[in-house]
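Below you'll find the structure, written out as structure tokens, and then a few comments.
One protein chain omitted, others in place.
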Amino acid sequence: MKKLLSLLLAAAMVLGLCVSASAAPTHLTFSYIEFYPQDATERSAVVAALNEYLIPNYDIEVEFNPIQFSEFNSSFGTSVVAFDPYDVIPVFYNNVSGWIKAEAMTDLTPYLETEDGKAIIDAIGEQNARVSSINGFIYGLPASKESVELGGLWMRKDICDELGLTEKYGLESNKDTYDGHARPWSEAAEIFQTVKDAHPEMIPLYMSSSDQTARFYFVDQLLDRFGVLDWQADHDSTRVVNEFETETFKNLCKMLADWYDKGYIYKDAATDQQGSATMIKAGNTFSYATAIKPGFLAEANATNGREGYVLYFGDYVEGGISSGNVAFFGLGIADSCENKDAAFKFLRALYTDPVVMNFWQFGIEGQDYKVLEDGTAYFADGVDNSNFKYFQNTGWAAGNQFIGYVWNDGSKKADYWDLLKSHNTWSYYSPAFGFMWDSSAYATQITALNSALETYRAALLTGSVGSANVDATIEQLNSALYASGLQTVIDAKQAQLDEWLAVNGPTQTPQEDLDLINSVK
Amino acid sequence: MTQKTISASGRIPGRRRSRFLETLRKNWILYLMFLPGAAYLIINNYIPMTGLVVAFKDYSAKRGLWGSNWAGLKNFEFLFATPDAMVITRNTILYNLAFILLNNVIGIMFAIFICDMKGARSKKVFQSAILFPYLMSSVVLGYIVYAFLSQQTGIVNNSILPALGQEAVNWYSTPSAWPWILIFVNLWKGVGYGCLIYISTINGIEPSLFEACTLDGASKWQSIVHITLPELKATVITLTLMSIGRIFYSDFGLFYQVPRNSGLLYSVTDVIDTYVYRGLMVQNNVGMAAAAGFYQSIVGFIVVLIANGIVRKVSSENALF
Partner (left out) sequence: MVGTSKAYKILSYVVMTLWAAIIILPFLLLLMSSLTDEQVLVANGYSFFPKKFSGASYAYIFQSGDTIMQAYGISILVTVVGTLVSVVLTALMAFPLSINNLPGRRIMMFFVFFTMLFSGGIVPSYIMWSNTFKIKDTLFAQLIPNLLLSGWNIMMVRTYFSNSIPYAIYEAAEIDGANHLQVFTKIVLPMGKPILITIGTFAGLGYWNDWTNGLYYISRHKEFYNVQNLLNQMVSNIQYLATSTTNSGMASALGSLPATGIQMAIAFVAILPIMLIFPLFQKYYAKGISVGAVK
């Protein structure tokens, strides 16, 4: 407590000095989601240090408002639509529409025309800067991260070694960069059978109740999955169709049900909420389906507390990128913000100024982290993953992590950001990339559709319905969806998409991406 | 009565007003006692009720509750125009009826049992025990039920069913089991609440009534029917009427956490509150959430008016108002 007071005092003095030196800087609240617990005293110290830099350079004094993910999903939304005073706030593409409808968000379109906006566009590209938009209303800026989801399996190293899977599939420790070679998912069954034969007590594949379709195939879900572009059938199609009537969906459900019947999949998958790490740690689980990217293996091994291998699976060498993939998490400005220009300037700092990004992500250099010889960063001496006081590690959820330090967790090198960017080139853009549909006039249908889908989703996509019931269940799902107004939604979506295409034209995949993909095909 | 007095005061001002003042002079302490709590209820309950107007609005944070545009009945559509509307309404009402009935009957039974116990210690032990489940939050309750019913790790499937020579059951995808599970869990958690009140009421019964009964040579059953139950009547009616007023609401935790939001169970576990939560709270659709609240309140209000009317016809002294 004393420490906190003295730090606050120090911070106040620093601020006081600056205030007397120039006109008062603009005070801003920066709300962000804190995924890992932090030490409050250390956080205040970081804020004080960051302000020492921000005030002279940006004339902004910032206050951190960390929110828990649970708060973000419950009370924070209420607080935002109740028009509480906020400045920079986190946005999630799934629930932002309610905030826009309630006129609680600021449209960033005019701000992107300013000098600050141009700087941001230079940093993350025109396409990404404008992707978080509904009906021309740009509600936020996306976090810079891997935007293509290439799926595969994380598998336990010891079991793979023991059963000869390592040689058979050419598995290597620390090999997680995609090289254009993915196996069809149907081949995974062989691996599961091998494991099951040798270790009958083991769960070959862990799945949970969260939606994992994207690990198995890509379609452009057009935000809410009710009416999609069937990328699997035709990469260039702009016809909105019902995903749950496609062959792709049926085949996936059949494959999973077959796996479930054969005892490959965790029996409690349809209701499980534990997460893969808990299961792997417990030692009775062999693998789980996951999105893989360069650097994934080291992160996963640390989380899982065990060594593993990864193997890419999928029916195409490339992945697809939709608006949702990029817009996932981001930062926006609340409409209650009193100084929106300054808030946008702070956003610019988070997207273009490494100093700001490093302060926020890693804390104070020398105290919380140190810079290694190769230019990467790691915990300061005496600090590690178990006792850190400040380490956000959430560059994937907000801001532009590509400008900051690479976090050297043992596997990453200074060129890691390039590796991640090149991972993104293994992708084919959905023709509707940049389009987000405005569902606000269809809230009734969307509510009913969600309920209909949720009734059957987990059972179908974890295989727990069983092979015998797949066809009947899919039929039930579809009739429930149509009864809930699916056709109305598909028609409305198609009309909005056509309108958008008439103005913007279908989004093209960059030539270098196509070249890379074709070189492997 | 008071209204009559006040409205009549215009006609014969002098006399009526003096009677009003007389009432006030005689009872001012009583009214004063009522005041602090009334002030709290006005602030905490009545002022936010004006927010129900949002149910008819296209809510905008910027314009506020009153400034937002009118939306007519659009926010109510989802409660009536979707295939789920029937299911969630049916579930909400049937579960509440089952809860009211069972919690009352079993609560009274337990209360009579406990009150008749001679040993002070056993009385105390059971009295404490029945209230313990009330201490458990729904989230924890959800975990506990899962610990019993999980397919892979649950005690029922791991230990009990194999011991009985039965096949494991995938409880979370077996809808037919859930009405019983939910009713049982609710009883487990909630029966102590009513029971405690009934114990308190039974203990307040004039002992001479029972003594007279014994002298008449009545059996235990007769004394229950002729003394205990009639004495409990007022409490039972009050509690039941109050529950009926909330018949369109439900314990969110019980219906959301305990079935673990398992989709295959929606047909028997989905109630208005969970449906609204899943569909609307996540989207922060204030208007539609308010519409649901409005609907729940209005219907509950009408039902309780009817129920109270019936009670008044049958035994007027027990009517709530």
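Think of it as A and B in the order they're written, each chain with its own count starting at 1.
The rule we apply is simple: a residue touches a chain if its C-beta (ideal position, glycine included) is under 8 Å from a C-beta of that chain, and two chains touch if they have at least 3 such contacts.
Predicted model only: the values in this text are computed from it and were never measured.
**Q** Kindly state which of the options A:E52, A:E299, A:E365 or A:D471 is in contact with the chain not pictured.
**A** A:E299
**Q** Out of A:T26, A:T290, A:S322 or A:T509, point to the residue that touches the absent chain in the complete complex.
**A** Residue touching the chain left out of view: A:T290.
**Q** Quick one: say which of A:N57, A:N135, A:N174 or A:S210 touches the chain that got left out.
**A** Result: among the candidates, A:S210 touches the missing chain.
**Q** Per the definition of touch given earlier, which of A:A277, A:V371, A:A483 or A:L514 contacts the omitted chain?
**A** A:A277
**Q** Which listed residue, B:L73, B:M86, B:L101 or B:A147, touches the chain dropped from view?
**A** For the chain that is not drawn, the touching residue is B:A147.
**Q** Given the full complex, what residues of chain B touch the hidden partner chain?
**A** Interface residues of chain B facing the absent chain: 1-3, 5, 23, 27, 29-31, 33-34, 36-38, 40-41, 43-52, 54, 59, 65, 109-110, 112-117, 120, 122-137, 139-140, 143-144, 147-148, 150, 152-155, 158-159, 188, 193, 196-197, 199-201, 203-204, 206-207, 210, 213-214, 218-220, 223, 234-235, 238-239, 242, 245-246, 261, 286, 289-290, 293, 297, 300-301, 304, 320-321.
**Q** Given the full complex, what residues of chain A touch the hidden partner chain?
**A** Considering the whole complex, chain A reaches the absent chain at 35-36, 40, 65, 67-71, 73-76, 78-79, 81-84, 94, 145, 149, 208-211, 214, 272-279, 281-284, 290-291, 293, 296, 299-300, 302-304, 328, 394, 396-397.
What we mean here is this: only the chains that are shown with their structure count from here on.
**Q** Enumerate the contact residues on chain A facing chain B in the complex.
**A** For chain A paired with chain B, touching residues are 73-74, 77-78, 80-83, 94-95, 97-99, 101-104, 203, 209, 266-268, 270-271, 273, 335-336, 443-448, 450-452, 454-459, 464-465, 480, 483-485.
**Q** What residues on chain B touch chain A, complex-wise?
**A** Interface residues on chain B, with respect to chain A: 58-64, 77-78, 81-84, 146, 150-153, 170, 172-173, 260-264, 266-267, 270, 275, 278-286, 288.
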